[in-house]
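Questions regarding the structure given below will be posed in turn.
Excluded from the complex is one protein chain; the other protein chains are retained at their positions.
In this document, chain identifiers A and B correspond to the written order of the chains, with residue numbering beginning at 1 in each.
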Amino acid sequence: MKPKVAFFDFTGCEGCQLQVISLGDDLLGLLQVVEVVNFREAMSDRGQDYDIAIIDGAISQPADIERIQAIRKQAKTLVAIGACACLGGVNSQKNFRSPEDVRRYVYGDRADLIPTIPARPVSQVVPVDWEVRGCPITRSEFVKVISALLRGLRPIIPNYPVCKECRAHENVCMYDKGMVCLGPVTRAGCDPMCPSFGNFCFGCRGLIDNPNLEAEKEILKERGLSLEEIIRFFRFTWGSLDIAGDMYQYDFID
Amino acid sequence: MNCNADDRLYTPKLARIIQASQLTESERLFRLRFPDGEGLGHKPGQFLELSVLGVGEAPITIASPPDEDGCFEVCVRKVGNVTSALHRLSEGDLVGIRGPLGRGFPLEELKDHDLLFVAGGIGIIPLRPVIKSVLARKSEFGRVILFYGMKHPDEWLFRDEFAQWEARGADVRVTVDRPVAGWDGHVGVVTTLLAEFQMCGEMIASLIVGPPVMYKFVLLGLSAKGLRDHKTFLSLERHMKCGLGKCGHCQINGVLVCRQGPTFSYAELKDLREALLG
Partner (left out) sequence: MPYKLLKRNQYLNWVGKLLDKIRVAAPVPKENRFGYAEISSPEELGYQNRYIPTLIPPKKYVFPRTELLVNYNLGDQPQAEPQKVETEPLALLGVKPCDINGLRQLDMVFLEEPIDPHYARRRAGLTIVGMDCWEPCDEYCFCESVGGLSVSSGYDLLFTEHEDDYIISVGSERGGELLAISDAVGDVKPELLEALREGQLRKFQRFPLRLSPDWHSLPLLLTGTYRSKLWEELGAKDLSCGACNMVCPTCSCFDVQDEVGLGAHCGKKLRRWDSCMLEDFAKVGSGENFRKLRAERVRHRILRKFKYQLQRYGESFCVGCGRCARACLVKIDPLKVLNELWERSQQDMPNPPSA
């Protein structure tokens, strides 16, 4: 029997689900080995009997907590995909503003109807078995992780910075072009998508196991960034991560 | 430019699992054979690169003595992807083999010597082919002593063979690190066995294999007893990715473990600063 897979989305843009839909041949390969029972972006039927839950989006409303706990209870394997589900992602920028202001800004006069909590990755609420990182996820890595989990293996995810891949791809360093970049501490595996197309790395795949954040801060300082600007840069997608000690010392509301 | 290269250098040759037996909770012994009947042609102490197709490749020490009817054995602890996947395979399945690789123990140079084997945990695996080879031609060697230490009696590998080794003239002592109910043998780390070890002279060689932490204390103990560095042999564990001296992973200072080792004399390692812990 093919394992049943269900996709669930929380707070995010669902772009990672679109990445899955656009897998091409690999999507057909996926459908040969699993049965998809729930996938809002791609089908109208909803099944609640599943083995593997694939989650995208961050936990950012009170109701999300119960929902994700129920999913965890049902699923044998839980996979978080994308920067929002794995790191909190850009959603966590709201964690550094007043919740009231955020609600008013987003929902206007309906703000009172929609309660909000600080955004956080799935792993801060329930245990996560595997993660496919990135904003959006890298399709080939999604295939790699699903393929590994179906065969009972541990997927091999790079534990080195984007710089390694970026240099090997013969890119001109963002810093040599007058930009700043989080590549030196961010986990590789994105086939250096952003720098290869001229954009700096904003850390969507999170940190490597032992990032030298102090060195990264020094580099950014040398390029003229103030400590506040550095923290803000780090918070762009890492706002929910407990890193860099002093990240929470600053609470500057625009 | 030289193109007489072996095109199959990185390509594993498929071998069939003809027997698989669970030795302990985490170690499994596999008896392998190439379908074409060709032997492996290895020396005790050498290793091979074992592929589980679809998963990956890992360096594995060869657990059997040479020339066993074209068969060879590996004894594998379940730790990572490759070894876990290997544990799930059974008789009849195929695995990929590259090898034998590296340098074995210099057995021929040790003729007429008294031999002291010190094994810690799974360190018994690379020593087993040496012990079996030596005992098969015991008259060519002097005394054979084996000290084997493990954390818990449940981890005792090749337990049923120990009696045969004793019957063939080996002096065997086994110890567990801490007292365990039902264990009436020696208790204490393997170095405590060295205390009762009495040998002297030029014609003693020792072969030691165990976890990194064991080496330091055993080497100190043996040095204190006057054993010669160039007659003390070890086998080192490193990340031997290609096994051919190319990929760089197993390098210790200037030494490529996969080509120049994995067996070394202590004399060769003494000044190699990254070789032994501490």
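Everything that follows uses one rule, which is that a contact is a pair of C-beta atoms (placed from the backbone, for glycine too) under 8 Å apart; a residue touches a chain by one contact, two chains touch by 3 or more.
All values derive from a computational prediction rather than experimental measurement.
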Displayed chains contacted by the hidden chain, counting the whole assembly: A, B
From the list A:185, A:204 or A:231, pick the residue that touches the absent chain. A:185
Check the options B:6, B:36 or B:108 and report the residue that touches the missing chain. B:6
Per the definition of touch given earlier, which of B:90, B:164, B:223 or B:253 contacts the omitted chain? B:253
Hidden partner chain, touching residue among B:58, B:74 or B:269: B:58
Would you write out the residues of chain A that touch the absent chain, in ascending order? 26, 29-30, 32-33, 143-144, 146-147, 150-151, 156, 159-161, 163-164, 167-173, 175-177, 183-185, 208-210, 212, 214-216, 218-219
Note that chain B touches the absent chain at residues 1-14, 51, 53-58, 77, 79-80, 83, 94, 96, 212, 237-239, 241-242, 244-249, 251-254, 273-274
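Note that only the chains that are shown with their structure count from here on.
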State, to the nearest whole Å, the distance from the C-alpha centre of chain A to the C-alpha centre of chain B. 44
Can you check the complex and tell me which residues of chain B touch chain A? 54-55, 80-81, 84-85, 88
Note: in the complex, chain A contacts chain B through residues 151-154, 156
